[in-house]
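After the structure tokens below, expect a handful of questions from me.
The other protein chains are all here in position, but one chain of the complex has been omitted.
We call the chains A, B, C, D, E and F, going by the order they appear; numbering starts again at 1 in every chain.
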Amino acid sequence: MRATLDNELRSIHVDIIKMGTLIEKTIEETITALVQQDTVLAKKIVEGDDRFDEMELEIEQQCIYIIARQQPLASDLRKIFSIVKIVTDLERIADHCQDISKLTLDLADKKYVKPLIDIPNMAKQVKEMVKMTIDCYIDQDVDKSKIVCANDDVVDKYFYIIMNDLELVMKEKPEEIKQCMDFMMIAKYLERMADHATNVAEWVIYSVEGVHFEGND
Amino acid sequence: MRATLDNELRSIHVDIIKMGTLIEKTIEETITALVQQDTVLAKKIVEGDDRFDEMELEIEQQCIYIIARQQPLASDLRKIFSIVKIVTDLERIADHCQDISKLTLDLADKKYVKPLIDIPNMAKQVKEMVKMTIDCYIDQDVDKSKIVCANDDVVDKYFYIIMNDLELVMKEKPEEIKQCMDFMMIAKYLERMADHATNVAEWVIYSVEGVHFEGND
Amino acid sequence: MNNQKSQTNNEKNERKSVHIDQKRIDRRILINQISGKVFFSSTLFALLVLSILLYRIFSQSIGWLDLHFLTSKLSIFPEKAGIYGVIIGSLGLMAVVIPVTLVLGVSTAIYLEEYAGKSRVQNLIKVNISNLASVPSVIFGLLGLALFGRFFKLGSSILAGGLTLSLLVLPIVVVSSQEALKAVPGFLREASYAMGASKWTTIRKVVLPVAIPGILTGAILSISRAIGETAPLVVLGIPALLLKVPTNLMDDFTALPIQIYYWTLDTVLTPEYANLAAATIVVLLITLFLMNSIAIIIRNKSQKGF
Amino acid sequence: MENKIDVRNQIRNNIGKRKNNVDKIMPRFFLIMASVSVITTIGIVVTLITDAYHFFKEVSIFDFFSTKLSPLSANPSFGILPLINGTILSSLIAMLVAIPIGLTSAMYLSEFSSKRTRNFIKPILEVLAGIPTIVYGFFAYSFVTPLLMKLIPSLEAKNVLSPGIVMGIMIIPMVASLSEDAMKSVPNALREGAYGLGSTKLEVTTKVVLPAAISGIMASFVLAISRAIGETMIVAIASGSSKNFTFDITHSMQTMTGYIVEFTSGDAGSGTTGYYSLYAVGLLLFIFTFIMNIIAQYISKKFREEY
Amino acid sequence: GATKEETTEATTVATTAQGETQATTEAMAKLDGQVIVDGSGTVYPLMAHIAEEYMTSVQPEVSVQVGRAGSSAGFKKFIPGETDLSDASRKIKDEEVTQLADKGMNMDENVLEIKLAYDGLTIVINKENTWAAEMTKDEIINMFLSGKYKEDDVVLWSDIRPEWPAEEITFYGPNENHGTYEFFYETILAKEPMVTTANLQQEYSTLVDLVSKDKNAIAYFGYGYYESNTDKLTAVKIDFGNGPVAPELSTIGSDLAYAPFTRLVYTYLNLDYAKEKPQVLDFAKYIVSSEGAARLASENGFAPLPESEYKAYQDKLNSLK
Amino acid sequence: MTNYENKIVYDVKGLNLWYGNDQALKDINIKINKNEVTAIIGPSGCGKSTFIKTLNRMIENIPGVRTTGEIMYHGINIFDKTMRVEELRTRVGMVFQKPNPFPKSIYENVLYGPKIHGVKDKQMLQEILETSLKSAALWDEVKDRLHDNAYGLSGGQQQRLCIARALAVQPDVILMDEPTSALDPIATAKIEELIDSLKSDYSISIVTHSMQQAGRISDKTAFFLMGELVEFGNTEMIFSNPRDKRTEDYITGRFG
Partner (left out) sequence: MTNYENKIVYDVKGLNLWYGNDQALKDINIKINKNEVTAIIGPSGCGKSTFIKTLNRMIENIPGVRTTGEIMYHGINIFDKTMRVEELRTRVGMVFQKPNPFPKSIYENVLYGPKIHGVKDKQMLQEILETSLKSAALWDEVKDRLHDNAYGLSGGQQQRLCIARALAVQPDVILMDEPTSALDPIATAKIEELIDSLKSDYSISIVTHSMQQAGRISDKTAFFLMGELVEFGNTEMIFSNPRDKRTEDYITGRFG
């Protein structure tokens, strides 16, 4: 029954997973590029962002086509609707990777004021969150999604620590203010990425349960 | 023909416009609160953000119901799809107003390092953009939407000017670094708001023309 | 075209398929054309017979069928003879047959179609009517003779003849009325019930108005059958010579088909009787033709595209 | 809205007030009318059986089914077989004429003819069907027999062949019309299905339409036979009244119906065995056609294909 | 049978005769009602003619209906009282008299036998039959007798006279329904069985046709049916011992040349009805009047009786009331 | 009739229905509200038509039908002896799958109900005619040919005529059994709009095979399955987030 719809849903599903996995990889690379000041990698990431835009467009288009052609209802419709939303969040996450990598390029010729510890940790946490989110999506796992939402707090905490750190650094080393400002932005981007991951998790919950999860935003 | 669909579409349309107008007002207020360090207003804005979340949810739900019940196709479907996307952007804009207002509250007890000129200007520009976007949406005006997209550059320029300014200020007044960091974030938020406005405009173009506008992102 | 086709064939055969045999198609088409012609000629046969029959009868009636013939009484002398009394006899029969069959036939049909369920009694009536329809007319003559002629002592009066013919055509009227009622779509009845109408109201206001053209068509056709019936009247013992024009339903009578019969038999004594018979046949045929035309007109006029 | 309530109330009041007497009386009236047909059948059966009973008191069944029929001679004998023979032969001839011509005509009208031709021919067939049998009798006697005598010199002036043929002609419209109806009522969808597979007209007709309409067609045959068996005037006029038991169709023969007519219009004064023989033959005829009818009904039921 | 001119003539005679009728019968009351006549098909043309004359010229309001069921059939209706008059081409049989008596009707008292006219039993053959135009009475009787020539009754003309063709004779005649059959069988054949190959028909028309189309046919029936079909049939001249005699109105009669094959045709009147219903009596009187059978017999192929016989009936009927 | 003013028009309680020995409806409990469109959906043979025909006792025209349970109509059990079907059916109009106008004029069709129920006043009839046709959104299309035969109308117009005919006796409730399944999409859209506009004055129950249609026009949706009422609730909920797995499967076309 409804083989075409199922096929098409599955195809989108696969696309989302592909996109998610690619983003995970991109986050990983973004951190590496940032930490190792790898301009080649960073450049690659910046240039590769177009792929995510394309993916987003492609998936959205597919969703429209499915709605137009298959008239999905109930759980099918919720699934597609969630995908439409999720894909935006994923694209934003990728966007932020690009943003971070751009800053990495800006910082390429500078020596970091201090070894990066918190930012990579935060990034790792964000990457974990994104990975978990993708897993949630794959498994349509409500419980795990709720955990992801909770995890957002951890990232927020990192953000505040980093901000405070940076404030101190800037006060100590005014010449590095520019650099710190960039790191601030990086932290902000990471924080936003976590937010987006949380959104994805919330949409997974909606997709499965049909009700919006009243988590934190 | 299709009176119910038209009614329901109109009702969502009105909701979006309401939301847009409310956001315009909120941006205005956000600037006022920031400039005049009006904590009451800022608090109101922070607290009022829930309304936008509700509005977003409400509109999304309505879109789902319309899709489920009315099976919109072609332009109707594109319109609804755009709305689904637009509402997220609008909500984010409102979110950022909240973010800015939270910072306004943080900054409430401090005297600003220097009179705010660029930020309010930038904010005004952003507000203009949002307002234009809403107009574009109301009129489903493709040409104007394209102008909005172009305007994004202006905001970006402001952002860089402000960043440079702040860098200088921080270097000069390390004690005000904290404050400057907040202003940085505010600028960033404003920049994001403009981005979201651009997105909205792009979705209006899609809704009308059925193709994605290849503007800047 | 041909090698192109074989190309297709090859392609098809790979798909393990039906081989399109050109000769076979040609043959099929030829056989089809021939049989079409054969069927047509066989249809023409009926037309041919009809035209011969009409030609024979009409040409034989020429010179005999005139106003005098229609307005004079019977006579044993061919040139004096007229069929005025005969026509009156036939009309008298109709005067009995029409009301009796309509009332009995339509009522029975309404009962069977609208009221009867599936009980045994009702089933019995249904089976009975279809059987009655195929009982030969002579048998009705025997019934009429015994029942109306002897038992009710109506002799060979118009009433006896009319009632006999009524019973004879009753099944036809019932069946055709039933068909007409059946043809009233169930959804019209439902519509009426759903408006809160009672059964009889529904029948009267919805079912009958729709069915009436069909009922009339059937009635006219069966009445024209009655007009042409001979055997039951022969059995009833209609006198061969009756000069008096019947004036009431209890009078003896002759009717068109009976007169044709007697005149046909009597050509042996008076050959001109054959012409009289032919002329009477023409009168009978014209009458029937008119009635059939009316029936067809009614039928065509009433065709509703439900 | 004023008016609305008004109508509502008026209608509801009216319903409340109404008594449904007519609704109770009508069904009873119709039932009584309907029972007339049953009474008719009973009348027929009683009439036939009571008088046939008198007959069988005098004549044994064995004698009844013998070949010698001379009801009025000094030593009357009432063998019915000559009559049955005459009936069957004449009906057989009629069927030989009516079935092939009727069926092929039906096939032509239903499947091959253009609408215009059909609209022209169908009414003519109906006219043909509506012609009283006495006219056919006249036709048989005054035209067909003389014509046949030219072809078959040994033909007697009264014979079974001529009325058989004319009876067949008379029945053609019935067979054609009923068969055509049956074929026409085969849904067009079936034809389209067959044409869609590349069938020729003939294939559509013989492989799809005929099988689908077979019940109606068979029923029309049986009804036609029944009609031929019961047909009276044609044989009364054209086949004579010879009571010999022969299979020579050029000879005069008498059918059961002919016998009845001869006797009622002849010597049918009440009381004699000859008189009662009339009813015995009538009863037999009744049973014959009754059986035919049962067969027809059985066929239509048995072969009814739902589409 | 009447060709066109003859009939017209007859009609004029009838109309001119009207005056005489009224002259002889004293001005009588207008009558109405029915007279029902049934019986012999042989007598039917004569009786129908009389009836029509009566109704057109004498009592237009009286409806005389004439049936033609056959002599025996006529009696079967007459005995239970269904008819007023019953025509017969033979004399009433003893059984029938008995049956009448059972119903309380006795001959002469309740039923009056009226002799109407003479009929000559005519033996007819096909026009093409040139050999058998004359035969002796015995030849005719013998050829019709079963088993006389052949066991299987397949008789050849050559069986009768060797010089005649060796072709099978086909026998025809009216069937047992008819008084003509009874006369032929009982009187001529003296109740000896008839050839089983005989084709006996109900309708005279059939017989005429059959004989006219069959070269080897031979049939018997009333003179009237021959007279109407002289163009189709040949009447056999019969040698009763005094040379061949053709059946003609002038030879048919109880004491004329064709006497052996001559028979009487009758009508039987229900006297009770005649007393009850004036129109029945009046019609009966008309039958035996000079305008009735006496005048019309010859027009229908019968030979009239002597005047005196009719007169006797007139007296008898006049005496009824 | 006590709670005539209540919102609940029909209150069906524990309704069971048998055709001979086959149970076609099993313990149905449902409330139908005033001024709402209630859609009845479910796979073929689930009992939709049976249910709706029970509401005005049209089901009684089928021999061998037996019911238990109650159907309270404005507080009165329609199976009560005191309830006359004629009356019930004037209060509860019905519209069928195939448009079934009488083969009479448009005028006669609309006024059939009022006339058989004894409305004779000419002017009143004229008024009924006009309001009914207007309510059925047909007046403008037919006002110049009121005395033409109804079969001259298009399928969609015929169906609206049938609705007008039902409206003419001023019912409370209109039952519709797949009223658009014989119509083309455009005519269907017109009828759907009409239904939407009628709900301010009437309660409407509509059986439909088309889930899309149920979605488009109904406020409440009842999902039947094999004679059972599986789910009943707000249409949006049923279509976007049904509670029962079977409803979900049916809604998403994964049934069976």
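We adopt the following convention: contacts are C-beta pairs under 8 Å (C-beta built on N, C-alpha and C of every residue); 3 or more make two chains touch, one makes a residue touch a chain.
Since we're looking at a predicted model, the values are computed, not measured.
Asks: Looking at A:18, A:51 or A:69, which makes contact with the chain not pictured?
Replies: Among A:18, A:51 or A:69, only A:69 touches the chain that is not shown.
Asks: Please identify which residue in D:10, D:145, D:199 or D:272 touches the non-displayed chain.
Replies: Residue touching the chain left out of view: D:199.
Asks: Provide the residue numbers of chain F that touch the chain removed from this figure.
Replies: 43-44, 184-186, 189, 209, 211-212, 253, 255-256
Asks: Which residue numbers on chain C touch the omitted chain?
Replies: Counting only chain C, the missing chain is touched by 1, 4, 7-8, 12, 15-21, 24-25, 28-29.
Asks: Contact with the hidden chain only, please: which chain A residues?
Replies: Interface residues of chain A facing the absent chain: 1-5, 64-65, 68-71.
Rule of thumb we're sticking to: only the chains that are shown with their structure count from here on.
Asks: Identify the chains adjacent to both chain A and chain B in the sense defined at the top.
Replies: The common neighbours are F.
Asks: What's the fewest number of moves from chain B to chain D, given that each move must go to a chain touching the current one?
Replies: Counted as steps through touching chains, the separation is 2.
Asks: Taking each chain's centre as the mean of its C-alpha atoms, which one ends up farthest from the centre of chain A?
Replies: If we average the C-alpha coordinates per chain, E ends up farthest from chain A.
Asks: Kindly indicate the chain pair that has more C-beta pairs in contact than all others.
Replies: C-D
Asks: Using mean C-alpha positions as chain centres, tell me how far chain B is from chain E in Å, no decimals.
Replies: 128
Asks: By residue number and range, which residues of chain A touch two or more other chains?
Replies: 71, 73-74, 77-78
Asks: Residue numbers in chain E touching 2 or more other chains?
Replies: 69, 203, 209, in rising order.
Asks: Could you please write down every pair of chains that are in touch?
Replies: Pairs of chains that touch one another: A-B, A-F, B-F, C-D, C-E, C-F, D-E, D-F.
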